[in-house]
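Below are the structure tokens for one structure; questions will follow.
What you see is the complex with one protein chain gone and the rest in place.
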Amino acid sequence: MIGIVIEALIKSALIAFVLLTAFAYLTFAERKIAALMQVRKGPNRVGPWGLLQPAADGIKLIFKEEVMPAGADKVLFFLAPILTMIPAIVIVAVIPLGPDVELFGRTIRLGITDLNVGLLYILAIASVAVYGIVLAGWSSANKYALLGGLRASAQMISYEIALGLSIIGPIMLAGTLSLQGIVQAQQSSTWYVLWQPLGAMIFLIAGLAELNRAPFDMPEAEQELTAGYFTEYSGMKFSLFFMGEYIKMVAVSAIATTLFFGGYLGPFVDKLPWLGILYFAIKTVGFLFLMIWIRLTLPRLRYDQLMAFGWKVLLPLALFNVVITAVVIVFVG
Amino acid sequence: MAHEWIFIGIILLFGTIFAAVPLVVNTIVAPKKPNVLKNETYECGMETVGDTWIQFKVQYYIFSLVFVIFDVEIVFLFPWAVAYKQLPFFAVVEGVIFIVILAGGLLYAWRKGALDWV
Partner (left out) sequence: MSDKDSLDNMPVNEVASDSLVARFDGEVRSDTREGYEGYIVDANMLPEVASVLRDDLGYDYLSSVTGVDYIDDNHIEVVYHADQTTGGKGINLKVQLDRENPIVPTLVPIYPGADFQEREVFDMYGVKFDGHPNLRRILMWDGFHGYPLRKDWKEAYYEEDIKPFDSRWPGGGVKRSEADNPYGKNVNYPPGFDINNWTPETDDSLYESLEKTNSNGKSLHTDSIVVNIGPQHPSTHGVFRMVVALDGETITDLQPVMGYLHRNHEKIGERNTFLQNMPYTDRLDYLCSMSNNLGYALAVEQLMGADVPERAQYIRVLMAELTRISNHMWAIGFLLNDLGAFQTPALYAIRARELILDVFEATAGSRMMCNYMRFGGLARDFPDTLRGEDTVKFITDLVDNTLPKAIDELDHFLTANEIVRSRCIGVGVLPPDKAIAYSTGGPLLRASGVSYDLRTADPYSIYDRFDFNICTRSNGDVYDRYLVRVDEMRESTRICQQVMRDIPAEGEIFSGKPQYSVKVPAGESYGRVENPKGELGYYVVSTGKANPYRYHVRAPSFVNLTVLGELCKGHKVADAVVILGSIDIVLGEVDR
């Protein structure tokens, strides 16, 4: 029992640390990639090639004064960023980063843990994430924030349905809700993206919408709502929202990798289990790059168009995908 | 099985710490110089007019109602999907019928205009 707790502590600390570093360098990577795609130089002053930029940003933010609007609901205003941040970290707990390894005479899972209801856990945590945003929008007592919060909640619940339906395909193929199980099932067949191209696409689109990333970044649509639900936030509270959003990006990329792209699978993983982490990281980074690329390329949809797309295109397609999967499994086996 | 939830509990703890610590540090090290103008609600430099916490458009609540219906029904699909390969053929047909009913519900909401944002 003690051993388990120690293992859990070490792994949690490691994962949280990795996530924070990933967040810091994801923001840096986004700015750098944006610069390269826009014929600019990007951050290049702090440290070699600007590599210390995230540290400088973090230090600046932590010394920033917090401004809380007089009309705000103080308690909720304080709680909202925390409520956004926690699910972002907790959601990665069930993602397997590699096969089991032997270490110090114990069998250790690469990844925090593996739940037999892993996917349900992910959906549940993802639903919790919306609270932080809605509360932020509402508690600020700011009209832009209110509109941003309302948009965010409506958008997230709308795309959650398509998201939920799109992962039914892998579940049917693997016959389990455990993510480790789904990865192993892909070892015996092949990456599920080949069986579930439509499902994978719906997952990615709905995932982008869940993340409020471009072209679905309506809740924080700068052009009309200045900064949406976090308009009134400054300093560390603001950066918690930012952190939450970017860590969720990592999480969605990781989940997409696990469900549709074979997770940690790759050549020689069965002999060298630690390689799994590398494969997993490469695939995840690929998705992160895709998200950044999309943001730099596309303009934004209008809000009613976004809702219409979610309900009238994505949801019927996802339902269709479930039916097709069911039929194909019955006839092909 | 239970020990897996210990892991979840501990990462939840870490998540909370990682979210709360920066806020606490921030409150200690950051300057605090509030004044009336600084604490005003931001509305592009103008004083805000009217109440912000208003009775918003009812359409918004309709979305959440539709969502609740669909979300619950999708949860019903999960056990069916997990056990799909062990199910007899009749259960498969049942599942498909269930999805068709779902689609019918969607069509109804669509026709009623519940899916139009205003």
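Going in written order, the chains are labelled A and B, and every chain counts its residues from 1.
We adopt the following convention: a residue touches a chain if its C-beta (ideal position, glycine included) is under 8 Å from a C-beta of that chain, and two chains touch if they have at least 3 such contacts.
Owing to the predicted nature of the structure, the values given are computational and were not obtained by experimental measurement.
Contact residues of chain B toward the unshown chain are 43-52, 54-60, 117-118.
Where chain A meets the missing chain, the touching residues are 34, 37-40, 143-144, 147, 214-215, 217, 221-226, 295-305.
In the analysis below, only the chains that are shown with their structure count from here on.
Here chain A touches chain B in the complex through residues 1, 4-5, 8-9, 11-13, 15-16, 20, 61-71, 78, 81-82, 85-90, 93, 112-116, 119-121, 138, 140-144, 146, 150, 153-154, 157-158, 160-161, 164-165, 168, 171-172, 175-177, 226, 231-232, 235-237, 239-240, 303-304, 307-308, 311-312, 315-316, 319, 322-323, 326-327, 329-330, going by the rule given at the top. Only residues 1, 3-8, 10-16, 18-20, 22-23, 25-27, 29-34, 36, 38-44, 48, 52-53, 56, 60, 63-64, 66-67, 70-71, 74, 77-78, 81-86, 89, 92, 95-96, 99, 102-103, 106, 109-110, 115-118 of chain B touch chain A when the two sit together in their complex.
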